[in-house]
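Every protein chain but one is kept in place in this view of the complex.
Then we have chain A:
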Amino acid sequence: MSNPFGDFDDDGEILEGFICPICREDLKSLEFLISHFERLHPEEDDLKTTFREIFSKAKKKIKSNFEETFDLSRNNASISSRGSSTASNAIAKETSNARSRMNCFNFMDYQEVGKEQQHMEYFQSMRNPRLERYASETNKLIIRLHKLLKDMPIDAVLRKQHEQNIVPWLDGSSVKLCPNCAKSFNITRRKHHCRLCGSIMCHDCSKFLSIEVALELASLTMAHSESLKSENDKTASTNPQQNALRTCDHCLWLLETRQEMHESRTSRPPIIQIYNDIQQLRKNVKPDIEMYLKIINSLYDGESIFTLNDASALRGKIGQVAEAIDILSKRILAIPCEPGTREESLKKSVRLSCIQLIKENMLALPVLPKEDEIRQIQERKRMETEMRIATERRQAMEAYEKYGLEAAASGHSLRTDDYAQGMDLHSIDNWTAHQIRNDDLVQSDDPLVEQINIIKGYIKQARQDLNFEVVETLEINLRELQKEFYERQRSLSRTANTPNGDNSPPSQEAGATIYK
């Protein structure tokens, strides 16, 4: 690929140190660099002045840094990157394209959800009166329906009487036209009555509600539908009109809407049940995954709260859940349905989301560290801690040395005290380590030790149950107790060894780090 922007392969790396911009030699210190520059590159006069400028700027900056740390010799502040690019930055302050390589998409400062406006209240206030009217109408119809169906005579004449008893029929003498289709009534187009509201219509505009459906509807409100059904089973005949109730359009629509609402609220097809199972599993496994990640991090950090066994046990558990989800989602896919329908694509989507979940959240978990790896990490961690303590101690000593003169004047020797402190800590460390091995047996009269032992028992139990959150809190508790225990032991021993050990500032910190 031809590249007009220069070849990045050879100068892509960023050099650090006091580097000559022309021959790229690392000259270790500012003095060397300047003399080198004056000796070997005298021709680039203008560049030289710029470099002087830059370095005087850099010097200022470094100096201020030094003042903060008051340690000139050890500060290894460096002038970064290729000398030449520093020069260009200092002079041409033009911002370059895409200088910051930060992914602007991951840069998410907190943002709250934007404005919203609620309309549900208004919507309800508009919807409810209408719905209430329908609801009361429907309820009335259902009560009538129930009355009609109860003790319904088989004989046609008696049945008509029964029906009219319950729902008064509209007087048809003044009605000349069917109110629904506006055709006139005559010999062939006779008047009919809705059995539910008593209104008049022609035969063509009549609807029929089958007795079976009617029974179902009525049973929504009444419990003893069984007896009714058995009675009516005998009466079932082949004539659809006999086996159904003549109703008007409006009444039938009201009843059907009610029926449908009821069905949609209660229907639970198998897909829903399986799906809910999956969601349940998903919800349950989520804390496990979080815990696993936490354990892994803690292991890689060289902490000893959790063991490798904990992690692998938890991993196994997560794996099992993944398998269960996989099986369930396959079962959803296996539910029969017509090809090409939306139901089919729904099932595929559900399956896809499960596969995705398993792949991304459950199988792609970070790998467990090896046993010896952990040991190495812990070893390194220990070394680091020791180093830190050592440097802290040295820094403290240096500080003492600096202020030593003043301190000496006051006639109080901090230094010896500090040494004594170190010795002291050391001895305590040895001694308590021995203590902990025995305290299961011997020191059980101390309530603190007793507490420690109880907690250890709990931890063991929680481990077995894979309840790692509890393990974590208990381990932390245990540590605190142990620390408390050590502190007490030490203060005991200190009061025995050094009676005036109150003024010892760094001991607190050093003491805390030892037990980690």
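The working rule: a residue touches a chain if its C-beta (ideal position, glycine included) is under 8 Å from a C-beta of that chain, and two chains touch if they have at least 3 such contacts; residues count from 1.
Everything that follows uses one rule, which is that contacts and distances are computed from a predicted model.
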From the options "DNA polymerase epsilon subunit 3", "SKP1-like protein 21 isoform X1", "ATPase SWSAP1" or "Vacuolar protein sorting-associated protein 45", the chain left out of the display has the UniProt protein name "Vacuolar protein sorting-associated protein 45"
Contacting the left-out chain: of A:184, A:267, A:309 or A:464, that is A:267
Checked against the full complex, the residue among A:164, A:345, A:391 or A:461 that touches the missing chain is A:345
Logged for chain A, residues touching the omitted partner chain are 1-9, 11-12, 84-85, 88, 91-92, 94-109, 111-120, 122-124, 126-127, 130-131, 134, 257, 260-261, 263-265, 267-269, 271-272, 275, 279, 341-343, 345-346, 349-350, 352-353, 356-357, 359-360, 363-365, 367
